[in-house]
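All protein chains but one are shown at their positions in the complex.
Then we have chain A:
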Amino acid sequence: MAVADAGRPETVAQFERASFTGRASEYFGIWIVNVLLTIITFGIYSAWAKVRRNRYFYGNTVILGRAFEYHATGKQIFIGRVIVFLFFIGIQIIAAIHPLFVIVTTVLILAALPWLVQRGLRFNARVTSYRNVRFDFVGSVKGAFVAVVLGSFVSFLSLGILAPLASRWLYRYVFGNLRYGDRPFFTEPRVGALYGVWFVPALMVVIGAVICGIVGLAMSGAIMAIVNNADMTEEQMILTFVLGIYLAFFVVFVVYGLAALVYRAGVRNVVFSSTKLDDKHELLSDMSRARYAWIAITNIIVTVLTLGLMRPWAAVRLARYMTAHTAIRIHGDIGEVLSSIESTGAAMSAEYMDMEGIDFGF
């Protein structure tokens, strides 16, 4: 064990980095068996597969010498999924019978969204533990409405210009209401810092839009030339056009995807670095945005080129990078942290209704 007297971590004034101890070769076995069993059980095993996957990743995320643990059970997740599945089937049937009903269900889902988000965050927090102490989430449904619904609305209506404000609301809600046992987290990401990491991706989007515009103009020019060119056959014209459309979609997909990755990494750095546990222990995230985007993109390329077989390697690679750039500085003594929720019993079994699907990628 790295920490001999783990109950009382030393008073350290420097950041301790986390580390990811998982290996691609080891995860490959877990992954391929997950996929295989999911297929041959017609998807039923996917709930248990999720548990094994999460236990592997949580259990290999080590900070201050100890790993996290994921506690959700396959049965819990399975029941949750069945409920969600039946609900959506029901909606689909009704929507197929009466298309206008879609408006009603959309409004209903939107109205229920804050509640779903709040329950999802709580579920994910409560099934996570560190040093035998569970996390908890105490955010309200109203808070989720402001953080998620209002935030995305403002961000969308302002064409992303107010996105940093929305990010601030969101992560103040997510981390400000997170508890490690009886200890609260607190975060105060500064708007200025968030705009600092917003600038580059915003510039990327603008430049991308300009390029798309130029390509589009060139395309329409080319089309006019082709249309006026009697030598070209119908098929060739259509082919050119369809290729052009696919190209445009591809460029938009890549530019926005890239900008989103860069923004996400920047926000993570800002939010983590302005978060404190128990009002004194500081968190830190110092990922390089370019490196993070590079890893994420090459991961996708490698995964696709190998028909998914390199996915375990890609997942471990990303987890290793993100974990290695996360750290905590302990001031003084953490002392004994006590779970504020019972780890077993009614409190946990009542969580069936929770939406395990909603998480924020942290």
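FYI, a residue touches a chain if its C-beta (ideal position, glycine included) is under 8 Å from a C-beta of that chain, and two chains touch if they have at least 3 such contacts; residues count from 1.
The rule is short, and it goes like this: contacts and distances are computed from a predicted model.
From the set "Cytochrome bc1 complex Rieske iron-sulfur subunit", "Fe-S metabolism protein SufE", "Energy-coupling factor transporter ATP-binding protein EcfA2" or "Metalloprotease", the protein name that UniProt assigns to the chain left out of the figure is "Metalloprotease".
Note that of A:Val35, A:Ile63, A:Leu165 or A:Ala248, the residue touching the chain absent from this view is A:Val35.
Even with one chain removed from view, chain A keeps its contact list with that chain: residues 1, 4, 6-7, 22, 25-40, 43, 46, 49-50, 52-53, 55-56, 58-60, 66-67, 69, 92-93, 96-100, 130-133, 181, 220, 223-224, 227, 233-235, 237-239, 241-242, 253, 257, 296, 299-300, 303-304, 307-309, 311, 314-315, 334, 336-339, 342-344.
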